[in-house]
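The complex appears here minus one protein chain, its other protein chains still in place.
Think of it as A and B in the order they're written, each chain with its own count starting at 1.
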Amino acid sequence: MQSELQIGRKSEVIAKALVNDADGSPRIEKRARLFDDFIRYVLLFCGIVSIFTTLGIVVVLGRESLLLFSTLDAQGQPVVTLGEFFFSTSWQPAGLKFGILPLLESTLMTSFVAMLVALPLGLGAAIYLSEYASPRVRGSLKPILEILAGIPTVVYGYFAVTFMTPLLQGVFGRDTVQFYNTASAGLVMGIMILPTIASMSEDALSAVPRNLREASYGLSATKFETISKVILPAALSGIVAAAIVGISRAVGETMIVALAAGAGPNWTMPPNFFVAAETITGHIARISGGDLSYNSVDYDSLFALGFALFIFTLGLNLLSRYITNRFREAYQ
Amino acid sequence: MTTTNGATAIDLKSVKVFYNDKLAVDDVNIPIYHNKITAFIGPSGCGKSTVLRSINRMNDLIPGARVEGQVLYHNKNLYGDNVDPVEVRRRIGMVFQKPNPFPKSIYDNVAYGPRLLGIRDRRTLDEIVERSIKGAYLWDEVKDDLKKSGLALSGGQQQRLCIARTIAVEPDVILMDEPASALDPIATQAIEELMRELVKQYTIVIVTHNMQQAQRVSDYTAFFSIRKAEETGGQERRWGVLGEYAPTDQLFSNPKAEETERYIRGEFG
Partner (left out) sequence: MAQRALSETRTAEDQAFARSLAARHFRGAVWERFFQAAIVIGIVALLALMFNTVNRIVGLVAVQEAIHPSEISDVPLEQLSAEQLAAILTERLPSGGRVLVRDGLLGGADYYNANNTLTMGQFLPDVTLPESVASKKLSELQPEDTQALFVAAMDKNTLLDEVYDQVVGRDVVGSWPLTASLFNRADIEAEIAADHPNATLQWNSWLDLQFLVDSMSNTPADTGIRTAFLGTIWVLLLTLLVSFPLGVGTALYLEEYSSGNNWLERFIETNIRNLAGVPSIIYGLLGLAIFVRTLESITQGRTVISAALTMALLILPVIIINAQEALRAVPPSIREASFGLGATKWQTIWNQVLPAAMPGILTGTILGMSRAIGETAPLIIIGAATFIVKDPNSPVSKFTVIPIQIYNWAKQPGGQYQDIAAAGIVLLLIVLLLFNATAIILRQRFRRSLSA
């Protein structure tokens, strides 16, 4: 078959498929590739949708928030000023009182309890997985954390009301612990966040270079001393980043608090973890779940709460990423 | 269109390659003769692969890469304003250092190029696939199992499959970037024999770090070497240049430049 191939000559099919100039030389000039150009723009458009999402969030939340602050009451006074919004301790939409503090307080309370659970346990689990567990044990334990991470939050909410709350009431007494309370919501939220913190911390721990560990062992440190004095400090920024992401998830979590923390804003000072109190997200969920009329002050106030939540969590996430990036540079 | 020996398929004229505005290869002038094997040799970092990849505009895929000078092909400069790299690559094929079959069947690997050219007819494709695989001396080993994944073949077979894939579109020139460097000696020998066979129909340019290989297979050899200069701030700048170009026999038996001789004797690499 070699014989049929002659030097410098193409077979008929291939020659026909290629385009040549009049003099028989190959045509290599640019051709219009409309389809390729079209696809490129389609794909660019896809990418821009995500920008529009962010833009949409900012515009929608911003616009409705502005509406809240520009609403006037019967006396022609604004129903709420920015100062009152952030610093007054009463949130009663019916009485035109829009002070975020009671909602913020319970948000911080549930998040605090959650972090109290998730940080030590998540970090402990991460240390165990990355420093102590054999590859086989790690291989069978990690999926369990992944299952925990994959359980829908409404299921955690159910767990809080049907398990954690009765448990707390059993331990501390029904008189002390109300049925709806921030402690139960916070504890369960901590379990929910545990896998996030564990897996991010584990990444940070396993990124610590081997030679640092070896140096520590070489100086006759025990395993725990190596972990606590060398590995943890080296991985600290990654762990801090994990904690910040954890806080951000706790602050934004809705279903657990909507089911377990209680309905109705409640300003308690000093904070009482065993009484019902409504968080920012819980309030948004409860109010919008009812018959909410558009263009009402209530409606606008939800978006103002949402905007505050958005800015807060965005700030936390940016901070976490900034810390992670700094950390990466340190070892590269 | 028939060509006589001695005519060039490609002419590199004052080719310079830059990466991110840093000179990588300076002023290369090489004629690539029809139906001959031209070998590029030289120490690592001398830019021989870079020059090879500039011949079918594969460098375009590397962000920041830029070519100056002329690569003439049928009297057209491949780096002219109006040239479409896609069309160039349909005429000037490439075989890579590591065998890189698509994760598809042997048949689909070979039929991919013809399909890109718009050939859809099943019987025509069958013919092209058979002819190309035979041309790469792989037919007897795979003819019963063309549906098998290309990745299931041995390294040497994979590289011959890649060659079959390249010759399926019957390019004017085949560029080979160290095609045997990932293979064992027996597979290497098969590839070398295949190249001598292919050169009857095709023009081949091969980059190799193996001087014996260049000596065995090539008709012409271009030796690249490295130039260094101290930059302000104490940093060293390196770039490749064409050290010597000659018929292979002549270059190896009677090198003109002292540097070539030292390289051939194995004094640096």
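We take it that a contact is a pair of C-beta atoms (placed from the backbone, for glycine too) under 8 Å apart; a residue touches a chain by one contact, two chains touch by 3 or more.
Since the model is a prediction, treat every value here as computed from it, not as a measurement.
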Residue in contact with the excluded chain [from A:A204, A:A276, A:L309 or A:I323]: A:L309
Of B:H34, B:K48 or B:R90, the one touching the omitted chain in the full complex: B:R90
Among A:S106, A:N181, A:S216 or A:S248, the residue in touch with the chain that has been omitted: A:S248
Among A:V80, A:M115, A:V177 or A:I191, the residue in touch with the chain that has been omitted: A:I191
Where the unshown chain meets chain B, residue by residue: 56, 58, 61, 63, 86-91, 93-94, 96, 98, 100-104, 112-113, 116-117, 149, 151-152, 162, 165-166, 169
Positions on chain A contacted by the hidden chain, ascending: 33, 35-36, 39-40, 42-51, 53-54, 56-57, 60-61, 64, 120-125, 127-129, 131-132, 141, 144-145, 147-148, 150-159, 161-163, 191, 194-195, 198, 222-225, 227-228, 245, 248-249, 251-255, 258-259, 281, 284-285, 288-289, 294, 302-303, 306, 309-310, 313-314, 316-318, 321
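Operating definition for what follows: only the chains that are shown with their structure count from here on.
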Intercentroid distance (Cα basis), chain B paired with chain A, Å: 50
Contact footprint of chain B on chain A as seen in their complex: 1-2, 5-11, 13-14, 17-19, 24-31, 33
Parts of chain B lying in touch with chain A, wherever the complex brings them together: 1-3, 34-35, 73-76, 78, 82-84, 86-88, 90-91, 114, 117-119, 124, 128, 131, 134-135, 169-170, 172, 197, 200-201
